[in-house]
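With one protein chain withheld, the remaining protein chains of the complex are depicted in position.
In order of appearance the chains are A and B, and numbering begins at 1 in each one.
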Amino acid sequence: MSLDLGFWTLQALNALQLSMLLFLLSIGLTVIFGLMHFVNLAHGALYALGAYFAASAAAVGGYWAGFFLAPVAVAGVGVLLYSGLIQRMRKSGPMAQVLVTFGLIFALLDITRIVWGDLALGLEVPDLLAGRVALLGVEYPAYRLFIIALGLAIFGALAFVLSRTQIGAMIRAGVDNDAMAACLGINVERLFFIVFCVGCALAGLAGAVAAPLLSVTPDMGLQILIPTLIVIVIGGLGSLKGAIAGSLIFGFVQTFGAVLAPQLASVLIYALLAAVLVIRPVGLFPAKG
Amino acid sequence: MKRALLAALGLATGFAMPATAQDIKVGLLLPFSGVYAALGNDIEAGFTTALEQFGSETPATFEIVREDTEVKPPVALAKAKKLILQDKVDVISGIVSSGVLGAVRDMVHGAGVPLIVANAGNDEATGEACSPYITRMSFSNGQVNRPMGKWMHDQGIRKVYTLAPDYAAGRQMIDGFVQTFTAAGGEIVGQEFTPFQKTQDFGPYMAQAKSSGAEAVFVFYAGGEAISFVKQYDSFGLKAELPLYGSGFLTSSLYVNAEGPAAEGVITALHYVPTLDNPANAQFVEAFKAKTGRVPSEFAVHGYDAGRALIEAVKAGATDRESLANALRQVSFDGPRGALSIDPATNNIVQPIYVYETIAGTDGLTQKVLAQLPAEADPVNGCEMAAPVSN
Partner (left out) sequence: MFRHTPLRYGALVLLASAALFQAFTAEYFGLEILTEIVILAMLVIALDMVAGFGGMVSLCHGALLGVGAYGYAILSTKLGLTPVVAMAGAVAITGAVAWVIGAICARSHGIYFIMATLAFGQMGYSYVFEAPLFGGDDGLGGIARLDLSLIGLDLNDGRSFALFSLGVLAAIYGVAVLILRSGLGRSLSGVMHNEQRMRALGLTVWRVKADVFGLSGLISGLAGVMAAQHVMFVSPGLLSWTVSGEALVVVILGGLGTLVGPLLGAAVFVLLKHEVGALTSYWHLVVGILLIAVVMSRANGIFGWIEARFGARIERRAADAVRDIDPREVKTDA
């Protein structure tokens, strides 16, 4: 292990990139929970679907076809899920929701196997983003920088929407107190629907973006689920600030833990989660203090 | 009601007609669902291809019973018990995961049923935990990697950084390489074992490898992790200054195309690649392609050679469990991998290892064989068995 600055810069960029990827996934999940009080364990499966849609689209139209089509396709799946399932389960307790979405995970796992087969698929980075960029004294892959930039852009866009637009205000009102918001004349049902679909679209986008970096396999949804859940629980449910904070914490702990203490790294993140749950169960920046 | 049906079924199979001397019942114990289904399907396809091609060399008929292990040791054990005690198979073949092999080993040994291992590579299965009933037609973790240590040293490489997932197979693979590399005079400048199936971003480890002062990197990864690793290695632009070597599972023909151009130039060692140039392989590749529409992987050839081994054993006169177990320990033939035989001291296969480079071909990525390293029997490693009775 060296004390060379370039090494640490590299690792910091790695941590940032991992954080942004998790942010794309967790923001959808946390706002869905914050607004609808609905735990969607199948979020990871939607991410996997996004990756598969992107791989199929890219085989025909190149990377960018996948990049734009995957979120739309997954949002479409979200529409189906919402009208068929979620709407009815919204008022049920957390256990029923956990179980229904658990069942969804199982079902979607086999559906991806049936439609796309068991073999792993690959997706190539677009030529525009292939290669490396010299940055802060290191050569860093352009595609990873793209992920960082995309994550920050989405964060910025969502922050703007949530704080400066009317629909953002309505969402925040709904998160604070949906019954009261409905009394004020806000169409809370429609809001939930929009939020759910946008959440699904973001999960699909995360899948499409992650696909060239990782591999597209049937169990990728299961693998990303636990990190995503950890992120939103540490960060705090329902808020944008919580999602970005949780993602950054996870990304940096995971990356630097792997470098400094690899044997402990996997236990470390769970210990951190347990600590947060015990000391501050609602997370660091929950939507409702 | 269901239970009564099950009970009745059980009784019925118990009274089923015993197999005649020329009917061999084979149990295929493989994962057919879940993440490893692709491997299970490939092995099965290879096995049935072998039975189709060589079945005519003996008057015996073969009946196959498939059972899904789900790569879960308790499930696999229950299915193994079913195959042995209820279906009364004469021989079992399959087993993808070393964990599953560990679970069924005692049962198979105790019941005296021959098992032809068609993948699981843990060194102990033909070492301390060896059994006269367990014959391995696939590979052992050390066997695939030991030749590479010496070969890389012969190429002039002196300092290597290793990476592998942190589980038994990962450690055994790297140990095999490290043993011979350091014995030849090389130096391991750093080693890292990444959390198994939990690491998706290898960036941190690659950065470490880069700053370690190594001349080359030797890794073992398989499946999804291999795809991620190879692509990420390329994206960091490390291949030029820090060439990537590894165990052939890194660029297995089963999924190398998912790695794309990132895999080009990676040099690995494995006991089989589909581009091997010998008549047996040409025949095998053609038959496999016709059957499944894809090029065979090393997993397919495990199944193929397992089937062939069974047929050779039957040709030598074996008819029941004991004689099959005995005959299987003595098979040798020329297969797609070259000249193969079983070393009766460990019951592990003895086979040549091929060093190959992944290059772009006309129809996706293909493998260019750089060297064929001589076949070596595994060290005995704690295995104590009586010699087989000659055929």
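The rule is simple: a residue touches a chain if its C-beta (ideal position, glycine included) is under 8 Å from a C-beta of that chain, and two chains touch if they have at least 3 such contacts.
These figures come from a predicted structure and were not determined experimentally.
The hidden chain makes contact, of the residues A:Ala12, A:Ala65, A:Leu99 or A:Val161, with A:Leu99.
Of the listed residues A:Leu10, A:Val233 or A:Ala287, the one in contact with the hidden chain in the full complex is A:Val233. Hidden from this view is one chain, which touches chain B at 2-4, 6-7, 9-11, 13-14, 32-33, 37, 68, 72-74, 77-78, 81-82, 85-86, 98-99, 102-103, 105-106, 122, 124, 129, 166-169, 195-196, 198. In the full complex, chain A touches the omitted chain through residues 33, 39, 85, 88-89, 92-96, 98-100, 102-111, 113-114, 222, 226, 229-230, 233, 237, 263, 266-267, 270-271, 273-274, 277-278, 281-282.
The rule is short, and it goes like this: only the chains that are shown with their structure count from here on.
With each centre defined as the average position of its C-alpha atoms, the distance from chain A to chain B rounds to 37 Å.
Chain B meets chain A in the complex at residues 34-35, 37-38, 41, 166, 192-195, 197-201, 203-205, 207-208, 210-211, 223-225, 227-228, 231-232, 235-237, 254-255, 257-261. Residue ranges on chain A touching chain B, taken from their complex, read 1-2, 4, 6-7, 10-11, 14, 17-18, 113, 117-122, 124-125, 130-132, 139, 141, 143-144, 212-220, 223-224, 255-256, 258-259, 262, 265-266.
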